[in-house]
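Before I ask anything, here is the structure I am working with.
As you look at this complex, bear in mind that one protein chain is not there, while each of the others sits in place.
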Amino acid sequence: MTRAAAVVGAGQTVHADRRTDVSVPELAREAARRALEDAGIRARDVDAVVFGSGPESWEGVNRPEGWIGPALGVPGKPILRVHTGGTTGAAATIAAFYHVTSGMFDVVLAVACDKPSERVAGGLPDDEAGAGFTLDTRELAAMQARQYIDRHYPEVREEHGAMVVAKNRGNAAKNPFAQVRTPVAAKDVMASPPVATPLKELDCPPLADGAAALVIADERRARKIASRPAWFAGLGTCSAGAFMPDFDMAYPEPCVRAAQIAYQMAWIYEPLRELDLVEVYDAFSFQELIWTEALGFCNPGEGGKMVEQGITAMDGEFPVNPSGGILSANPGGAGAMLRQLEAALQVMGRAGEHQVPGVKKAMAHSWGGALQFSTVTIFSHRM
Amino acid sequence: MTRAAAVVGAGQTVHADRRTDVSVPELAREAARRALEDAGIRARDVDAVVFGSGPESWEGVNRPEGWIGPALGVPGKPILRVHTGGTTGAAATIAAFYHVTSGMFDVVLAVACDKPSERVAGGLPDDEAGAGFTLDTRELAAMQARQYIDRHYPEVREEHGAMVVAKNRGNAAKNPFAQVRTPVAAKDVMASPPVATPLKELDCPPLADGAAALVIADERRARKIASRPAWFAGLGTCSAGAFMPDFDMAYPEPCVRAAQIAYQMAWIYEPLRELDLVEVYDAFSFQELIWTEALGFCNPGEGGKMVEQGITAMDGEFPVNPSGGILSANPGGAGAMLRQLEAALQVMGRAGEHQVPGVKKAMAHSWGGALQFSTVTIFSHRM
Amino acid sequence: MPGKSGIQSGGSQGVGVEGELSIPYRHAAGRHAERFSREMRDNRRIMGVRCSRCEAVLLPPRPYCGFCFEPATEWVEVADEGELVTFTSVQGDPDAAVFEEPRIRALIMLDGAGVHFPHVLGEVAPDDVSEGMRVKAVWSEDRNGTLSDIKYFRPI
Partner (left out) sequence: MPGKSGIQSGGSQGVGVEGELSIPYRHAAGRHAERFSREMRDNRRIMGVRCSRCEAVLLPPRPYCGFCFEPATEWVEVADEGELVTFTSVQGDPDAAVFEEPRIRALIMLDGAGVHFPHVLGEVAPDDVSEGMRVKAVWSEDRNGTLSDIKYFRPI
């Protein structure tokens, strides 16, 4: 039996191509301060901090854990730096949840920050262990998209990826923190230059400097701090290996398993009916469709229909990424925490212009590595 | 109120100047396999893994979290990579404790691995944020030693550092996993060449490739797995900032605070009487004396007397580092976990030739960063 | 200290610290990786290992199976030909430099292997590539024990 915990405050920076006005700790502090203000507490009320950021090879920053503490205003409190590829931000939240539910801490601040603009050149690095066996993220996503389309053609076609982009960019127009807020039409996506077939330029995400922060509290403190906390109802984490036999990129097992674990914990049997919306880690357009299927919101191959029929639109039966998703703001490891932040705000009824009416349960998803990391977080308006 | 948890299995590699026969995941696996065998469980019995290793700038390894999973035999289970400077290995254990006490997992494997031999050149990197304000670790330790000696002279003299080295190297002769097992006399230490005054060559640690692993279980599983588990009785973590006003290197507040937090949790009022031994992170000789004081085992300035009178010898009233400590084996971030591993084995009565008789409560300490990280872990033979 | 750095004035945009984090390394790849490398270089053979429990043939070879935590010590030669699993035609590198001609990245299930093998295709136009086609390695004369000992895979 696990102690109850909830998100009681949330903050994020604007996600911009490049923030030259602030250093990494200053960027992290922006989000942290907003989260604390949002919760209405002071830094000294925080009992511990979990900090997630990219590896050196991602942003050229040396051991940020050594100097991030003062920026977050928590001298003398425990700070844990975590990293799990693209799921880093979500892992920070989940580790903060463990901190609180262990009974050791009442209020924990989870912060995720990435400033990829500061690495001047170079793609994602080699896997030194694999002697060249690793694909870069874009190649991986392109192959994943091809396998997915080929398996389900003509139910899924290239146009469905373009529809996802059009939908999410449209949603982002209502999100003041998004990086890319200009709407595009599906036909613009189709007409954009190919980068790695079948992915075209507009199927791929931007890259942003940005940070996010969540205040997580135990039951007693959560009730005091927030009138409507976003309670953690289900959590699932799955880390598969790299170089796996029988790995199916078009229906990735780590995602399926993470969802199963979270549904079991949250007593959810019919995700589409029992949840009100989902924020998925749509790093590439087709992935939104793949995750929608792997998370159990429709059958394999029905992802295209979900977007084409407007089911996943902001005003549809089951909104997917009302915030605009990663396709509209991609601040590295902070992106995974943003999914949780947006899902929590929806449950708290404070998502702003992109609030979906009447949300009671919302889910956040993230993936990382060579698709081997997956996290699922379910928030509920009730404990 | 926190759920009970215990260490029920422990494994480490031999710590060697350079392990060319194994890759990083293979090295980590050696320790993990030994810990699982020690606990008498299989990899599939593990519910989650916490992995600690150095940053890229420490060992030139890219995002090990991406490919360490299969080496640890846990596909499909959560893997969290953590990093907190020199305390990384201890932070992995502590995060594993949170995993278990959260009620989300019953058996968690904590693994720490460092292979600093693989970085060909270069000292510890710059703090990019501080524009050159950071000292390297050896300069820091040298200044710390000088402040400490100057404050307490003549009760503490250079000879006391040499006595620590002689004691710990003597202890290491009984530890088959240690890196440096040849005894040295205090006069050899005094005669060794100066490197950063007052530190001489033999006051400084070696550098090793090595790994450590602990199996941590909740109360029910711990009782099934081990006849005499090492129960977590107290835990304290403190992360101060860098560039702090009034920071006292000779009596570092993060260490004092971490100990206070752990003593409070473990209901310990007289550490010297109530604990049976301590494993401290003696990265440099004088630090053992400083930690002995800051952890409350004697008054400030009495550290020299503790080693000179044989109180901290393996057969003394209060053994410090019966394993030989960091001065005898220094595998980067794994070193902090080794302190916990040795303390846990002492409580379990399975430390081998360097077992101290009748240990009921033992403590492990670590420090990291620019002295800003500190952890304290207290194990007890009783829940 | 590794790398070098220097303060660059950024005017109203704030100061920039420019530099390079340079980390020379020499990783031990382990003994299984060594044999894999040597067989590629000296014998133009792609060697995997079979797990003693689940019997999957693993690439790259490792002394253990990550799925069973069991030793994987039986060496198995896999073919240098197999079936194209999937591919992508890449127009440029992630930093937006455009290649002279598209590079066709591919995952190949080599005959006898249990894990996809990543490489590039050659002697074929992107439009003529299709999933499921048979491909075979074209070895380089100048080999050093890495995957680039194979120049590319060509359709057969």
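A, B and C label the chains in the order they appear, each numbered from 1.
Just so we're on the same page, contacts are C-beta pairs under 8 Å (C-beta built on N, C-alpha and C of every residue); 3 or more make two chains touch, one makes a residue touch a chain.
Computed from a predicted model, the values in this text were never measured in an experiment.
K.L.:
Considering the entire complex, write down the shown chains that touch the omitted one.
P.N.:
Among the chains that are shown, those touched by the missing chain are A, B, C.
K.L.:
Using the touch definition from the top, which of B:14, B:143, B:190 or B:272 touches the missing chain?
P.N.:
B:143
K.L.:
Of B:4, B:190, B:244 or B:356, which sits in contact with the chain we cannot see?
P.N.:
Once the missing chain is taken into account, the touching residue is B:244.
K.L.:
Looking at A:21, A:246 or A:353, which makes contact with the chain not pictured?
P.N.:
Residue touching the absent chain, from the options given: A:21.
K.L.:
By the contact definition given up top, give the residues of chain C that touch the hidden chain.
P.N.:
On the side of chain C, residues 3, 6-10, 13-31, 33-34, 37-38, 144-146 touch the unshown chain.
K.L.:
Tell me where the left-out chain touches chain B, residue by residue.
P.N.:
Touching the missing chain: residues 20-22, 56, 60, 62, 121-124, 128-139, 142-143, 146-147, 150, 193-199, 241, 243-247, 249.
K.L.:
Which chain A residues would touch the chain omitted from the figure, given the whole complex?
P.N.:
Given the touch definition above, chain A has residues 19-26, 29, 33, 36, 42-44, 56-57, 59-61, 69-75, 115, 118-126, 128, 131, 136 touching the missing chain.
Note that only the chains that are shown with their structure count from here on.
K.L.:
Rounded to the nearest whole Å, what is the centre-to-centre distance of chain B and chain C, using the mean of the C-alpha atoms as each centre?
P.N.:
38
K.L.:
Which whole number of Å gives the spacing of the CA centres of chain A and chain C?
P.N.:
The answer is 29 Å.
K.L.:
Can you list the chain A residues in contact with two or more other chains?
P.N.:
56, 62, 128-130, 241, 243-244
K.L.:
Which positions in chain C touch two or more other chains at once?
P.N.:
As it turns out, chain C has residues touching two or more other chains at 21, 25, 27, 29, 33, 66-67.
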